[in-house]
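Below you'll find the structure I mean.
Removed from the display is one protein chain of the complex; every other protein chain stays in position.
The block that comes next holds subunit A.
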Amino acid sequence: MRVALFVTCINDALRPRTGRAVVTLLERLGVAVDFPAEQTCCGQPQFNTGYRHATEPLVRRFDRAFRDYEYVVTPSGSCTAMVRDNYPRIGAKAAAEGRGPELTGIAAAAVPKTYELTEFLVDVLKVTDVGAYYPHTVTYHPTCHGLRMLGLGDRPRRLLEQVEGLELRELPGAEECCGFGGTFAVKNPAVSAAMGADKVRNVTATGAEAVCTVDNSCLLHIGGSLSRQGSPVRPVHIAEILASTEADAQAPVEADTKAPAASGTEGSPR
């Protein structure tokens, strides 16, 4: 099986190791991965801020990049939700305005083949044990888009439960939003910070070494608050946990911030 990786703009620029982890993981499971270089951004920040028209070229670009693939896999719940919920809306609104008749068709084609990573593993590959080893205590924050728009349910949890050595800690108030919300964090900084503070307090209360999600945008927000507080809790994308093996646990941690040299997967809490 050959799939296209939609790495997303945030992961591309700020958390490339998540993308590398997806590649490692999928290849380990026998899936060939392509990275169509034409891809950029799903358009979520623009759309959610009210610039719908600015997202139309990005919908077209998504189509150009992924047109030839049966599956598009992305390590981001919110970008998957953008494609699934909002591409059809963008198509319908454009049609109502008498423009871009092809957008509706593009959206209809993109929706069924775009999968968030854990959905792809559980629903398409039908695996929950991905052969990962991660000897740490972890708490899982179900991001709003993963939880409510995608309805991921217990898929991430089922995957985490099969990880060798991993101890899953229950997160109090798990289903409450972390307060990121894209431009919300900038437009309503006080409320966003108050929400983030409560989330971080709950994360810390679990005593876990790491907090994981299916979305790096939320994780950057949570991690930014943790880091400001000098907390030792590490934010880790679920892909990085699922890609880890016994060999990685022995190897030194490779940080994104080091110059490119070593290869391999990283992501273990220090």
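Assume contacts are C-beta pairs under 8 Å (C-beta built on N, C-alpha and C of every residue); 3 or more make two chains touch, one makes a residue touch a chain; residues count from 1.
In this section, contacts and distances are computed from a predicted model.
Q: UniProt protein name for the omitted subunit, picking from "Multiple sugar transport system permease protein", "Glutamyl-tRNA(Gln) amidotransferase subunit A", "Lactate utilization protein" or "Acyl dehydratase"?
A: Choosing among "Multiple sugar transport system permease protein", "Glutamyl-tRNA(Gln) amidotransferase subunit A", "Lactate utilization protein" or "Acyl dehydratase", the correct UniProt name is "Lactate utilization protein".
Q: Among A:M149, A:A174 or A:A249, exactly one should touch the missing chain; which is it?
A: Within the whole complex, the residue contacting the unshown chain is A:M149.
Q: Have a look at A:A95, A:V127, A:L168 or A:L220 and name the one touching the chain we're not showing.
A: Only one listed residue reaches the unshown chain, and that is A:L220.
Q: What residues on subunit A make contact with the chain left out of this view?
A: These residues of subunit A touch the chain that is not shown: 2, 7, 9, 11-17, 19-20, 23, 27-28, 30, 32-41, 43, 45-54, 57-58, 61, 89, 144-145, 147-149, 175-177, 179-197, 220-221, 223-225, 227-228, 256-260, 263.
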